[in-house]
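Okay, here's the structure, questions in a sec.
Just one protein chain is left out here, and the rest sit where they should.
The chains carry the letters A, B and C, assigned in the order they are written, with residues numbered from 1 in each.
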Amino acid sequence: MKDVDTPLQDIKDRVLAFAQERDWEQFHSPKNLSMAISAEAAELLEHFLWQSPEASRADMTDETLRAKVEEELADIFIFAIEFANVTGINIAAIIEAKMALNAQKYPVDKAKGRSEKYTDL
Amino acid sequence: MKDVDTPLQDIKDRVLAFAQERDWEQFHSPKNLSMAISAEAAELLEHFLWQSPEASRADMTDETLRAKVEEELADIFIFAIEFANVTGINIAAIIEAKMALNAQKYPVDKAKGRSEKYTDL
Amino acid sequence: MKDVDTPLQDIKDRVLAFAQERDWEQFHSPKNLSMAISAEAAELLEHFLWQSPEASRADMTDETLRAKVEEELADIFIFAIEFANVTGINIAAIIEAKMALNAQKYPVDKAKGRSEKYTDL
Partner (left out) sequence: MKDVDTPLQDIKDRVLAFAQERDWEQFHSPKNLSMAISAEAAELLEHFLWQSPEASRADMTDETLRAKVEEELADIFIFAIEFANVTGINIAAIIEAKMALNAQKYPVDKAKGRSEKYTDL
């Protein structure tokens, strides 16, 4: 599978089928899935705890670390996609809407090259 | 945009263009993005802190809560996608690989209807 | 050591000495320690992912789970205390100040038996 020709819906369907085959929908409440996303996000974070931001870029060329990071990132996506499945959320639509909102909060001329929160720009 | 006909690559491109227009790639190291994903995951979590798992399902029919939850979930996706952008990760491929691994860890006959970790099955 | 006769300062001193002996203060920036606290908090969270809140109370009587949970909670305290060490924060004072603020946000007569955020009371 490649990002260039994989519609989001295909991945949503696979993730849902995996849960349904195991009768796991009973555990997949929004509350529980929000915890699972946080837990997986922290496992990704853990790989970069004591590094400088620059070193974290270079480290991604290390095959062993990269393989672990790919697994953690995949877990985040899987639980976030399952969250969308159980709540009937259209992922492409909410990303589009949030990016439109972010474009208003962070207009290019004010935000360019700056990392401050929009309330401080 | 709809999940059914939006390839992942389209969303990756949009998220990348947003960052590039603002010259934000300098801030988007793997370390910093892993923190951003965690921060957004926690904002999603926060909506369900004191609820029962069952109530969290019912609550998603509340329009106001739903709108907030959609924003938090979108933020998680946006930063996770940007993480894939800056590290050159093929999202569909890592999800497929991780689900194959999960299928080995959690075979249907052992995992059906159970929430234990695979090491305890 | 017992909570009843252990001043916070004693624990702060021990945690600091541990880091200093290992020349770890160079890694203990506020940014990095905030990540470490989040990572450890997520490890605690992970033990309760798929349970009901009620079951999570009962489970703490399981000796094996309890031992693991105690380790995760200890890690959270250790990194939070080290954060206070490196930033010169008086823990007792900030807790006292925050509880005074919380008492204003959540007066007993309005908040009793309710889990809503103060903005919704």
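Quick note on the criterion: contacts are C-beta pairs under 8 Å (C-beta built on N, C-alpha and C of every residue); 3 or more make two chains touch, one makes a residue touch a chain.
Quick caveat: nothing in here was measured; it's all calculated off a predicted structure.
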Inset, instruction - State which residues belonging to chain B touch the missing partner chain. - result: 27, 32, 35-36, 38-39, 41-43, 45-46, 48-50
Legend entry - Absent-chain interface as seen on chain A, which is shown: 35, 38, 42, 49-53, 115
Legend entry - Touching residues (missing chain, whole complex) on chain C: 1-9, 11-12, 14-15, 18, 21-24, 26-27, 29-32, 34-35, 37-38, 41-42, 44-45, 47-48, 51-57, 59-60, 66, 69-71, 73-78, 80-81, 83-84, 86-87, 89-99, 101-103, 106, 108, 111-113, 115
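Rule of thumb we're sticking to: only the chains that are shown with their structure count from here on.
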Legend entry - Computed distance of Cα centres, chain C from chain A, in Å: 26
Inset, instruction - Hunt down the residues of chain A that sit against at least two other chains at once, touch-wise. - result: 27, 32, 35, 38, 41-42, 45, 48
